[in-house]
Structures are given as structure tokens and as C-alpha cells.
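One protein chain is absent from this view; the other protein chains keep their places.
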Amino acid sequence: MQVATFLAYLVAAALFIVGIRRLRKPETARSGNTLAAVGMVVALIATLFVIHFQDLLLIGVGALLGAVVGAVSAQRVQMTAMPQMVAAYNGLGGGAAALIALSEFIHTETGGGESVVAAITVPLTILVGSVSFAGSVIAFLKLQELAFSGSVTFPLQQIVNALLFLGILVLALNAILGGAILPISPVASVVIVLIASLMLGVLLVIPIGGADMPIVISLLNAFTGLAAAASGFVLGNYILIIGGTIVGASGTILTRLMSSALGRPLGKIIFAGIAASGSSKNNEDQEEREVNDVNAGAVGEYLADETQKVVIVPGYGLAVAQAQGPMYNLMETLESQGKEVLFGIHPVAGRMPGHMNVLLTEAGVPYDKLYDLEDINPEFPDTDAVIIVGANDVVNPAANDPDQNTPISGMPVLDVGQAEKVIFIKRSLSPGFAGVDNPLFYDTDKTMMLFSDAKQGLQEVVEAVKNG
Amino acid sequence: MQVATFLAYLVAAALFIVGIRRLRKPETARSGNTLAAVGMVVALIATLFVIHFQDLLLIGVGALLGAVVGAVSAQRVQMTAMPQMVAAYNGLGGGAAALIALSEFIHTETGGGESVVAAITVPLTILVGSVSFAGSVIAFLKLQELAFSGSVTFPLQQIVNALLFLGILVLALNAILGGAILPISPVASVVIVLIASLMLGVLLVIPIGGADMPIVISLLNAFTGLAAAASGFVLGNYILIIGGTIVGASGTILTRLMSSALGRPLGKIIFAGIAASGSSKNNEDQEEREVNDVNAGAVGEYLADETQKVVIVPGYGLAVAQAQGPMYNLMETLESQGKEVLFGIHPVAGRMPGHMNVLLTEAGVPYDKLYDLEDINPEFPDTDAVIIVGANDVVNPAANDPDQNTPISGMPVLDVGQAEKVIFIKRSLSPGFAGVDNPLFYDTDKTMMLFSDAKQGLQEVVEAVKNG
Amino acid sequence: MQILLTQLAIFIIAAFLGFELISRVPNLLHTPLMSATNAIHGVILVGGMITLASAESPIIKAVGFIAVFFGAANVVGGFWVTNRMLGMFRPPVKKVKKRREG
Partner (left out) sequence: MQILLTQLAIFIIAAFLGFELISRVPNLLHTPLMSATNAIHGVILVGGMITLASAESPIIKAVGFIAVFFGAANVVGGFWVTNRMLGMFRPPVKKVKKRREG
């Protein structure tokens, strides 16, 4: 280990830390990300000085390919698809860790030079890395709605997982003790550990509902960090140890933060495997039940004549319909008539945290009109009308109904029922992401349902308000 | 370095960290202190296994003596004297670091075995340790009001300090380079460094006013931590490096926190050397100026007849007079007459943070009646009377008077002037700790001055209220 | 052995640091923070380089090559996508204040 390289590693570590620190505040977040990236460059360059040069070409090619793939995908991805993109990158990292540990193991096995540290950390790295890899792949497929959408469960799932885990431990031990326990060669058992870990990763994630995926991804992110740290012990490399450990630890805390923000205890997510698509069940009895179906004219009239204070609650549908422009117009029109207009932004509205803030600031809505969950709920009692555009879960009172066990049970929601009138602008009665039917739809004297695409519907309402 | 010892050191370090974490919250603070102490015991025991046993006796004697001195002093010290006690212990730590570095230096010089690390860290340790030692001694003397009370300044102070520091650096360099620069032997120059550093410590602290001492002590505390870390490098000892560094870093942040809580920018404290005893100047013109001098009867009558809402502001004088009991009676009496009574507690009221909270809870005042600075100030406008018992600085509007540069300038104070009437219970017109005269004293139609010892005065007032 | 011990020390302290680093982060920044730390553990690429460089047998070379590829994609994609995310919200300072408390 050359001194210069080591010192460069320390610089890189410091840059990682400062970067994360700056990522905690909106004003400095972007520079924080840049600093961390600089740290990464420093670490990579420093590494070039401690490796054989004959392989530089091969490394260069591999790195270049990876960089291109990463850059292109990152540039192309839709904002709403970013969570699954993160999952994908995370999986790659975990896979890399597992592969490195694997080859190190084969290396020491064949080339000899068995070290006690490696013997223990290698299987650990393979286990954690593979789980992270497989889990991330599943998370990606789920969020892309390519496969396993909703919650895939089968009987005795927990027991199966437990047994699988046990088997992995035994095999790992067998590998560590050089095949003393089972009639399987160390290399073979390590390979089996890898495969079994992949299975475990799949089984752990398939039962988890899509709404919880951001949390699961964050958890797998922490896993990968741990795997990187473990591989650092395998290779005796300090930047791997420091960087990996910090990510592992901070990732764990971040996961707890997110789960509490979405109002879901972590244990419940991982072990309960809450169904995220009970919608089918609900859809049937919808048709019979009567709703107060209105047209844009009626909505516009009501807003123009009956309201003083209006709260607008945007949701995922607004993003789908790209209706932020018309929403801005509606705000202007209402204000031009001397009405007060606020926006209620639920932390998980849309498909990624901050999703709605992004859209509305794009549209030019001033920031002081955007209210957080805590800030807006007290406003509802003296609100004349709440306009809910393409949102359901975030305003669904069923979340706080103790008798129902839904994917969103326990999640704090916007308490729109408190307001004088509730106006939904959505295309149908179909529920939202979590697939939970919304009792408010059927409260015929409080609720108006304007069935329409968000964009078109809002445009019509604006017209109606102007004329009405 | 034995493995067991090293692992024990890691445990000790973890206990230190967890201890500090728990010290951040009142409920867990005490256990946090205990955990850190346990960590210390672990570290000390572990050390016994890596040192020659023949010296165990000598070590035992020294440690025992130190322990006894520490324990007795800590048990005996008055609560109000605790800040200077902390200063004393801190000084001892700094001194120890300096001495260790010194003897290591002599050791390597005579015994040979010069290492580049030691060569650099030894003078550093001596410098920081000595400054911390001398500075703490001065802080102790100031707070005990044994010497240097107030701010001791002399012309060109900053320049003298700068030159002294420069000289230290040159001598240190000379020591590092084995006497290459000056015709002074390394050992000699190191000894001179030690003496000069002691002088520097003295000069740095004497100009600083007593009100800022808690902050200065915190800063010196961080210094000692740094010195301990440096000596860790000298001895290649890990618990010294870890423990010392953590204290050094956290101490720095804590110092910044305290200085902002007392509303004093750190730079101003260290370089300006604000006079903390301008009192003499003010005292002269006091006599002429007229005050509304009243007796307890008048106060009692006013409270009984004219007030609905009363705020009591306790200060250092309450502690001196041990008047918390009568104050509690006053609260009861007023409440028995259906009046609302609150207590306004300034963060620096008294002589140590939390001083007033301690006294009042001792007296049995329920906690929900104790209001912080931020919470009480909004209450004053609709308050009929503020009773200020043995306090001055914390209610002195001069602190926010831009034209005056006083020791308390910039410190947020309790805005008692907002209330209908202000009643001071103190023995004289003499100002408080910071020695700043209080304009409120002379506002004859708003202020009543009840000149009396706090305890006696409060008792009389209670009687008067009962009768009045 | 001593090396291993010091590595252990670094691991423990770094773990405590990681725990402390994250606290009271506004919802807005959860995803970017996750994405950025995700990019940081792409430092595993360093491991991939070392493995590939020290590989004799072709099979290990191949595995190492994949590792490098994965790691590079993790690093570049991770930082890039984070940067895009953060580019999307530029709240004026006053609102930022509000957020941070909330």
C-alpha cells in the first residue's frame, strides 16, 4: 500500500463524508453530490498506482462500458422511474461485491495463502452482496411493473426463508473450515452460497408491496454498503472499508427515516409482506354504489360562487396527465377573484419523494403556497373546497380505519374530509397505487366526482370559473 | 500492543461515544455519564496488561492520590462553583499531556530512537497541553474571584501574543531539527517551549471577562482533548487518539453552541477581551439619579389589588439568598387569590446553565410554570407585574442598546419592560455579574425598587399580599 | 494482526459516524440522499480493479471484468441520476428554512 494512495483514500473518504453532510440540506445538496463524485474520482485514480499495469486496458474497457451504460440510463430515465433506476445501480454494486469476494476466494483457494480474515469475510460479502443484487433486481421489476407486481406470497414463506438462510450459514461455515462439515469442496460450497443467497434475495422482496419499495431499496442500499465494507476487509483496502461502512450505517438510519415518513414500521414491511393490490376485491361493488357525478361547469360554478378558501391536493395523476400548467391557471383564476388558494403536498404523493414539489415549482407555483402534511391539515376545517387532482391514497381516510388492514393502514393522510366540499378530478373510480377504495368517493353530499383526465378536466374547470 | 488490550480500547471508545450520545438528552444524560465512566475503567484496566509491572506500585499511589483529590473536591464543591471546578480538572488533563510529551521527548533524546512522528507531535502536545493548563488555572482564579477578576488588558496585547506564539514555533522547529536552527539544545528548547506556552495560556485568558468563562473553559476543554490525541500519536496509543480526538472535535462544536446561547461570537470573546467590570464607572452617577423606592407593603398591595397575571424572574441573587422557599410561597399565595403566576428563566440566569431550574424544582415549583427565554417574552405584553428577584443582567435592556458596548451587548434578554409594572427585589442599585447598570432601575413610573435581601424581601411581600 | 485490528477500529468509528451523519433530513431529500450514498458504495469499483489486476486465471479475469463493469455503472449512473434529481428542485432559501424544520 503506497503512502500517496493511502493519503488520497483519506481525502476521498473526507469528500464522501462532507458530501453526505451537504446532502442533508436542499441548498447544498447538489454540491454535496458533486463533492462525493470528486471523492470517487480521487479514490479511483489513487487505485491505479497500486495495481499491475498490464491489465489497465481490460479495466479501462470494463469501466468505460459500465460508465456509458450508467450515464445513458441515468440520462434517459423518466423522473417517475428514478426509484427503480436507483435499485438497478444498487443491485450492480451488490453483484460486484459478491463477484469480487468469489474470485478472491477461488484465488486464495487455488493460489493458497488462506487468511483467517478472508475466510470469514468472503462468505459474508457473497451473502450480503448477492441478497442485495437479487433483491434489487426484483425491486426494479416490481416498480417497472414488469413482473411480481403487487405482493407475491406463498404459504410458509417465512419458514422457507429461515431454512434457506440456515443452509447458507452451514455452507459458509463448511467453506471457512475447508470442507470439514459437508462432503462439498470449499469452492463448490461458496458457489452454492452465492446461488442460495440470490434465491434468498428474491424471496425476501417478492412479498413486499410496491408502495414500500422506496424503503426496501434504501435497505438494500445499506446492505450493499455493508458488502463493500466486507470486501474491503477481504482485500485489505481502506477506502472500501470506510466508504462501505459509512454507506451501510447511514443507509440504515435513512431507511428508518423513510419508513417513518411513509408511516410504515420497518418490521411490518419486511415480515408482513402487505398486499399492495387489493384493488380487484374493491372494484366489484363500486358500480352499484352511487356517486355524485358532476361536470366541469358545476364545479366551476361552485368554486366561483360558494368558496373563499380553496385547497388543491395534487397526486400521481397530475404527473401522468402533465396537468401542472392548467392547475397553475386555476390558481391564478381563483386568486383573481379574491379567493385564497393553498396546495397540500403529501410526502408520498406521486411516485417519488418531492415529486409534487418538482412539478409545481416547474409550473411556477410560489413555494409559500405549498404546505406540508402537518401544515395543511389544520387548514381544512375552514376550507370551503378541496380539489383533489389525480390523487387517492394520500387523501384516503381508509388509511386510519382500524378495521381495515390495507397497504396504507397507519399512513398519515391529508384530512380533506374536514373541508366543506371535496372535489375529485380523476378518470374513474379506480383506486390508486395502493389499490384501496376511497369511502369519500361515495359521500354524495360532501363529494363531487369530476370524471376526466386531469389536464382536460382542469382546463374546463378554469373556463367554467371564469364564466360562472 | 496486545490484541485483548486493543479490543478493550475499542469497547472503551464505543462506550465514550454512546455516553456522549446519551448526554444530549436530559432523560438519558446521567446514564450517559456513567457509561463513559465505565469506558474509562475498561481502558485503564486494559492498559495494565501492556505495561511493566514493577512500576505498578508507583502508578497505584499516584492514581490513588489523584482519585482522592478529584473525588473530594468534586463532592465538596458548591454548585455555583462547578464551572471553575471543571476548569481545574481540565487544566490537570492538559498539564498531564504536556508532561507526558516532555518526558517522552527527553526519553527519546537520551535513549535515542528518534521517530519522525514523535518529533512533530511532541512539541505540539506540549504547546496545546501547556496553554490549556495555564489558561484553565487563570479561568479558575477568575471564577473563584481570587485574581485577575474582570478583564485584565495591557497595550499591544495581541502583538505580544503573536510574537510569543511565533517564538514557540521557532523553538519547536529547532527541537524537531535537533537544534539545527538555534544554538539551543533540543531538550532545552522543548523546555522553553513549555514555559512559553504556559505564558501564552495566561495571556490568552486574562483579558476575557468572567461572563464568558464558561465558553472559554469549553474551548480549553477541546484543546486538552486535542493534546490527548496528539500524545496518543506520540505513544502510538489508540484509545488516546480516539478519545482525545472525539473530545477535541465535539468540544469545539459545543463551544460554538454555548457562545451562541450566550449570544457572544467566539471571535469577539477571544480577541476583543471585553471588560466584564465596567461597574465602577457606572456606580458614580447612580446616587444622583432618582428611583421609585418602595417597601414590601406597597408591593404586596399592588400585587393583591392590581394584578391578574404575574411573571417572576429569578436570578443569581435568589441563589445567594437561598430564597426559593419564600418564592414558592409567593406563587402559592398569588394563585390562592386566583392570579396566574409564571416563571421566566433566562438560559444564563445564575452562575451555571440550568442553575435556576435546579433551585426552583428543589423548591417544588411545577415544571410547566418554568418558561424559557423564547416562551416567556411573548407573555410580557399582557402581564400586569414582573417580579425580578436578585437578577439584573438577564433583564437588562442595555444589552440590546446599540450605543453601548457592554459585556452583555448582543445577549438576548428577558423583555420585562413590556409588562405593566416591573418590581426589583435586590439589596442595592449595584449592577450584576457583568457590571452593567440597568436603565430600568430609573424608570420611576414603571419600576418599583424593593431594596432588601431576596429571602427577607419575599417573605415580607408574601405577608403583605395576604393582608392586602 | 495489528493491521486487522486498526481496520476494525476504523470500521467501528466509521459506523458510528454513519449513524450520526443522517438525522432530520427533509422528505424532499430522502431519495437523493439514498441515491447519492448508493453511488458512493460504487467505490466497490476499486475492489473490482484490484481483483481484475491481480487475476491470473481467465475465469477470475472474466469475473473481475464483470465486477468492474458493474461497479462503473453503479458509480456513474448513481451520481448522474442523483444530480438530475437534485437539478429538478431548486427551492428558494426561505422555503428551504420551512422544510428543514418540518
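Letters A, B and C mark the chains as written, and numbering starts fresh at 1 in each.
Note that in this section contacts are C-beta pairs under 8 Å (C-beta built on N, C-alpha and C of every residue); 3 or more make two chains touch, one makes a residue touch a chain.
From a predicted model like this one, the values you see are computed outputs, not experimental measurements.
Asker: Over the full complex, note down every shown chain the hidden chain is touching.
Answerer: The omitted chain makes contact with A, B, C across the full complex.
Asker: Can you list where subunit A touches the absent chain?
Answerer: Answer for subunit A: residues 1, 3, 6-7, 9-10, 13-14, 17, 238, 242 touch the chain left out.
Asker: Counting contacts across the full complex, list the positions on subunit C that touch the omitted chain.
Answerer: 2-3, 6-7, 9-10, 13-14, 16-17, 20-21, 23
Asker: Applying the definition given at the start, please give the residues of subunit B touching the unseen chain.
Answerer: Subunit B touches the chain not shown through residues 12, 16-17, 19-21, 23-27, 29-30, 32-34, 36-37, 39-40, 43-44, 47-48, 50-52, 55, 58-59, 61-67, 69-71, 73-75, 77, 79, 82-83, 85-86, 88-90, 92-93, 95-97, 99-100, 102-104, 106-107, 110-111, 117, 214, 217-218, 221, 224-225, 227-229, 231-254, 257-258, 261, 347, 352-354, 357-358, 361, 367-368, 370, 372, 374-375.
Here is the rule we use: only the chains that are shown with their structure count from here on.
Asker: Determine the shape of the graph in which chains are vertices and touching pairs are edges (line, ring, star, complete, other).
Answerer: If you draw each chain as a dot and join those that touch, you get an open line.
Asker: Closest chain to the protein CA centroid?
Answerer: Measuring from the global C-alpha mean, the nearest chain centre belongs to C.
Asker: Could you put a whole-Å number on the gap between the CA centroids of subunit B and subunit C?
Answerer: Roughly 41 Å separates the two chain centres.
Asker: Averaging only over C-alpha atoms, locate the centres of subunit A and subunit B and give their separation in whole Å.
Answerer: 47
Asker: Take the average of all CA coordinates in subunit A, do the same for subunit C, and state the distance between these two points in whole angstrom.
Answerer: 16
Asker: Would you please write down the residue numbers of subunit A that are in contact with two or more other chains?
Answerer: Residues of subunit A touching two or more partner chains: there are none.
Asker: Please list all residues of subunit C that touch 2 or more other chains.
Answerer: 16
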